[in-house]
Structure formats: C-alpha cells, structure tokens
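Left out: one protein chain. Kept in place: all the others.
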Amino acid sequence: MAGVTAAPASRSSAASYAPGAAFIFKKALISALVALVLFSLMIGVRTDAGPDGQLTYWTRFGDLAAMVATVFGGSIVVELLRQWWGPVGTVRIVPPSVQSGLAVARRAIAPLLLVFTFLVPVIFYNERYILDLGILVLTYVMLGWGLNVVVGLAGLLDLGYVAFYAVGAYSYALLATNFGFSFWICLPLAGILAAFCGVLLGFPVLRLRGDYLAIVTLAFGEIIRLVIINWQSLTGGPNGVTGIPRPTLFGIPLTPGDDGLAAMLGIEFSTTHRIVFLFYLILALALLTNWVTIRLRRLPIGRAWEALREDEVACRALGINTTTTKLTAFATGAMFGGLAGAFFATRQGFISPESFTFHESALVLAIVVLGGMGSQLGVALAALVMIGGFELFRGLEQFRMLVFGLAMVLLMIWRPRGLIGHRAPTVFLHHNQAISSDLVKEGHG
Amino acid sequence: MDYFAQQLINGIVLGSIYGLIAIGYTMVYGIVGMINFAHGDIFMIGGFIALISFLILVSFGLTVVPVILLIVLLVSMAITALYGWTVERIAYRPLRHSFRLAPMLSAIGMSFVLTNYSQVAQGARVKPVPPIITGGYTLYEADGFVVRLSNVQIIVVITTVVLLAIFTWMVARTRLGRDMRACEQDQTMAALLGVDVDRTISMTFVIGAALAAVAGMMYLLYYGLVDFFMGFVAGIKAFTAAVLGGIGSLPGAMLGGLLIGLIETMWSAYFSVEYKDVAAFSILIVVLIFLPTGLLGRPEVEKV
Partner (left out) sequence: MSGDCILSVDRLSMRFGGIVAVNDLTFSAERRKITALIGPNGAGKTTVFNCITGFYKPSGGSLKLTHGDGREIQLERLNDFRISKQARVARTFQNIRLFPGMTALENLMVAQHNALMRASGLTFLGLIGAPSWRAAEKRAIDLSKLWLERIGLLARADDAAGNLPYGDQRRLEIARAMCTEPALLCLDEPAAGLNARESAALSELLLAIRADHGASILLIEHDMSVVMEISDQVVVMDYGVKIAEGTPRQIRDDPKVIAAYLGADEDEAIAVMESGT
C-alpha cells in the first residue's frame, strides 16, 4: 500500500501539505471546543451525596478550564509532532547496513535477556521490590505465551483467558486447603483441569468465527467469575480462599523451622529465600511454556494451527480436522493458563474473584497483540513493557486504568501489528528468512 | 398469574433499555464490522450526563417535570453523541483499514478509559436520585397482590417506541440512511459513488451514542441511580440482544433487547437473582452456537 512509496516522495508531499500556523491554531481551537462540551458536565460539575443522603453538586470550572487548555496545547503539540514526523504509515527506508545490524541485535537480544533474567535474583538479592516485580512480569510472560498459542498461532480470539487462570488458581487453592495435596501434585492437576475446561468451552463454541468467538469467550470468563462469587460453599465467594500453602522445594518447606531449607543447608533463614525460589519457579514454568510452544510449532499440530489461522477452508480441503485442531490449541493455551494460576495462588497465599476480572484477560491479550502475534520474544518484551509501565504509574493509583486504556489505544495506533511483526518459518531448506507480517493472516475464528 | 403479569411489565421496560443500547452495537457492527466495546460505557456516560443536567435544572428552580425531562433528554443525547463521535475519531478511525485485532483492542482500551474517567471525575460511589416521575396505575388487584404500571414504565416504553420509529424511518428513507446501507454493503464502492464514508461512519457512532444516552437516561429514571461500572454488564447484555435479534437489523436489536429483558426478569423472579447475569451470558453462548445469524438476521453463506 502506501508503504511502497519511496521515502523522498513522501517527504516532499509532507512538505507540500505542511500546514501553516493558522491551520494548526484552528484545529487546536476545534479540539478545545469539543473538549469543552465533552468535559462541561462530567468535569465542570461534580456530584456527590451530601450528609443527608441527598445528591448535591458543586462546580469545578478551574479543573474544566485546565483540561480544555491541556487539550488545546496537546493538539498543537501533536500537530507539530505530526509535521516533524511526516505522514503516518509511511515506511521509512532503512539502509541495509543498519538493517543487518538490527538483525544481529535482534538475534542477540533473546539470549541476553534470558541470561539477565537468570541473574536478576543475584543482582537484586536485597531489593525485594524488584524481585516481586520480576515475578509479576514473568507471570504475565507465561500467560502471554500461553495465550499466544491460541491467539497468535491458531488465530482464535479468546477474551476469556482469565477463566483458565482462575480455574488453575482455584484448583490448587481448593485441593491444597481441603485435601492437603502438595503444590507439586496440584500443579499438573491444575493444568489438566484448566485444559479440560478449555475443551469443555471449546467444543461448542469453536465453530464460531472472529468477533463472535471473542464475545462468547468473554461471556465464559464472566460466567466462571460469577460462579466463583456465588458458589460460596465451595469457593468462599467474594471472600476468597485464604491460607493457601506456600510451595516447597520438593517437600522441603522454606520456613524458619528446623525442617526448613535454611536449617538443612545450615544457613541463616531469610524470607528472601522464598521470593528467590518463587522467582526461579515461575521462570522455569515460563521457560517450559516457551519450550513446549517452540517444539509444538515444528510439529504437525503446530503447523496445522498456523495453517488454520491462514486459511481454514484450505485446511479442510487438505483433510485437517479443524475442530480437534482448534480444541488442542484451546486446551494447550488453557493448560498453561492453569499452571500460571496455580503459581499465582501459591505465591499470593490468598485468592479471590477480584483477581480474575475481564481486565486481566484484556491485559494478557494486549500483551500478545502488542508483542506481535506469534512472536515469543515479542510477547516477553511486551509483558515487560506493559507490566513495567504499569508499575511506573503505581503512584497514580486511581488513574491507572485510564493510563492503561489510553496506552492500549495509542499502542494499537502506533503499531497495529505489534513490536515484532514478522513470522519465523518452522522448517527451511536453504535459509531461514523471516516472513513479513503483511502476508501473515490473523485468522477468522 | 398476577406475579407473572407484573414481571412481564418489568421485563418489557428493562428490555426497552437493552434494545436502545443494542441498536448502537448493531449499527456499528453492520457498517464497520467491529464490536464497539466502548458502547456500554457510552451508555453509562449518558446516564451520568442525564443525572448532572437534571440536578442543575432542579437547583435552578425548574419544577415542570415534562420540561425538565425534555431538556435532560436533549442535553444528554447531544453531549453523549459527541462522546461517540470523539471515540470513533480518536480510537477507531486511524485503525479503519488495519488488522482485525487492532480496532478491537483499541475499543477495549477506550472502554477502560471511559470507565475510569467517570470514576475519577464523578467518584466511585453509586449516585442515587429521588424518584423523578411518580405515580402510576393499578391494573389489577386481588388477594393483596397488585399489578402496577408506573408512569416511569410508560414513559420508558413510549420513548423507546417513538425513537425506534424515528430511527428506522431514518435508515430506510433518508439520504443518510441510504449512505449507511451503502457503506454496509461495500465501502469502496460507496466511496466511488460519492458517499462520504468517513462522515457516514461518524454519523453511525453519533446516532448509536445518542440512543445509548436515551437508554442511560431511562435507566436513571427507572432505577434512580447511576454508577461508573454499570456500562460493562449492560453492554454485554445489549450486545447479546443485538446478536439474538440478528446483527445489522434495527427491529432485530429491539426484539432481542425485549427478549433479554424478559428472560433476565423472569429468571430473577422464578429462579435466583444471583445467577441472573450467568443466565444472560449463557443465553448469549447458546444463541451464538445455535442461531448465529439471530432471529431477524440474514444467513451468511460460506463462499469457497
């Protein structure tokens, strides 16, 4: 499309369209006017219940003026930036030398990132906050990789992924608190139960296509959450499950007692041991997810997933059973979600339905799409950016969702195809060359 | 029987509200082919604007209820329509010809933005208002059980019917309606024939948002409260209604809305209130599986 246009041509057209100051001013004025109307009642007026329960209001014209002024100024800045940057959607021609340099950097980034991740507990041993953040990021990396099987490879849009996360978490929590099963027995069970739920949901809905599948999975996620809230006798309802046992190192607890790991090794007990253990545990689980996914892509089932994303009709003509193929993708993704859920439960020690809202599904989906559908490295980077970015705004607790939502909109406009937008082939004869994202389909179901 | 009759009335009123929201989903899906995830939140914003303008009017000493209602209706429709327009302009238009998932995520992002925006601007607490329209008629009374039809219910249903009639006429008879149907069929061809596609799509969002604002105001009148989170669940249910009726069909959206409203009310009345949303979502799943083209939708033939 527009990408074919050579860089000089687009530059000259940008120059010829360069709007004058009057134009920018006019545009900003219109934006400010729109903002004035939009914010007039919502920000200019604040309602609240008075002491007698009666709703009263007071005006905040100062805030309103500030907001409108911000929009006015922002509009000018955006317009100037746009002029400086040139038209959106133009492909900038990168010199081959830079391109090959980038390719080398790209190849180096994954191993470097892995080594760095391994060293995080060593480098930041005394920084509890960073370790906790690392565990959080890795949890989302794992969730992203799990959902990537469904969305990125098979092209099935799943907006209810959190349901499987919840099934995994509650499986572990309930099995451990009711029957005293250990983490290492519950972990595979949680994965199996979640995969089973994936099949259960998948069986009826997988012939739906695209947006319908998205909305049905969303509904399924909500149903699971509502059932958890309302089935109080089993799940504890909104109060959740407390006292979930902490994980053990194959039976050796990480406690200060005599049978604890510290005592056995003859070192002084520290709560950091458990954090470090959890860090490596989730790292191992995430790497397992990654390894299995990479392996599966090179097997017929993985190729069938990708073929399904590319063209379902052609798959049927080639004798591929599309229903079972979709089901395996759904179940595989669900299983990883379940494993991550079990980890979440043991890490928190407490779970409640509040942790499993639609917002989580949207976050994981955003990670997968921002990562560049199907790219393992992209998903990991996207998880780092999203969760890390989220942490930066921790101080603005009440604006968090606002920032998150805006970030989603802007990231999609900036990179609709994600950070890493090309696909690596699963098998090659002569040379392993990446496939441009313009050719790769997104799937219809 | 009396109980059933009362629930029937309640269900129809609730269904009218869902139907009004569903029209926005159905029109946007018909033209742009995307689920406007932010539409439920547009409905919520409409409710808030109705609430605030109502408070202001009352504090100015206006007491004639029909005048208040008319002004509140017009103000909330106008401002909410602008919200709809802005959302399309910022979050969807740059992604019009992009990959399928991008506008969907952008829409989800926009939904979060609107929810959180109301929360920050107006606080997280539920906003109750005293009943604005009181009175009603007793249709039937026996054994201490009363079947009542309140004035609010009458107003909700009449407003819905009138608006539905106006907008159905608009889509069927006016230039704008014809442009909309043309864009629905083939945007490129419509553009070649001189239809301003951008403007038509913008207008679709504006109309959808205006109707959602009406729904928000009706919700406020009927339940006497609004809160920042009411858009999400109402949105999913209205989408269910749109699909049930057949996506792209205006009467279908209304019919679907009525059915969802009735089912939800009856479920709450006869089974359990806790699981009423589960019931609504289950219906969504069942409908999509067994009746993906809805009641009044066109069947889709798979092209090979």
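By written order: A and B. Residues from 1 in each chain.
Rule of thumb we're sticking to: a contact is a pair of C-beta atoms (placed from the backbone, for glycine too) under 8 Å apart; a residue touches a chain by one contact, two chains touch by 3 or more.
Please read all numbers here as calculations on a predicted model, not as lab measurements.
Which of A:D63, A:E79, A:D311 or A:E391 touches the hidden chain is settled by the complete complex: it is A:D311. In the complete complex, the residue from A:L283, A:L296 or A:A362 that touches the missing chain is A:L296. Residues of chain A in contact with the chain left out of this view: 292, 295-296, 299-301, 303-304, 306-307, 309-311, 313-322, 328, 423, 425-433, 435-436, 439-441.
We take it that only the chains that are shown with their structure count from here on.
The touching residues of chain B, counted against chain A in their complex, run 29, 33-35, 45, 48-49, 51-53, 55-56, 59, 75, 79, 82-83, 86, 90-91, 94-95, 98-106, 108-123, 125, 127-130, 232, 236, 239-240, 243, 274-275, 277-278, 281-282, 284-285, 288-289, 292, 302, 304. For chain A in complex with chain B, the residues that touch the partner chain are 34, 37-38, 40-43, 45-49, 53-57, 88, 151, 157, 204-205, 207-208, 210-212, 214-216, 218-220, 222-223, 226-227, 230, 313, 358-359, 362, 365-366, 369, 373, 398-402, 404-409, 412-413, 416-417, 442.
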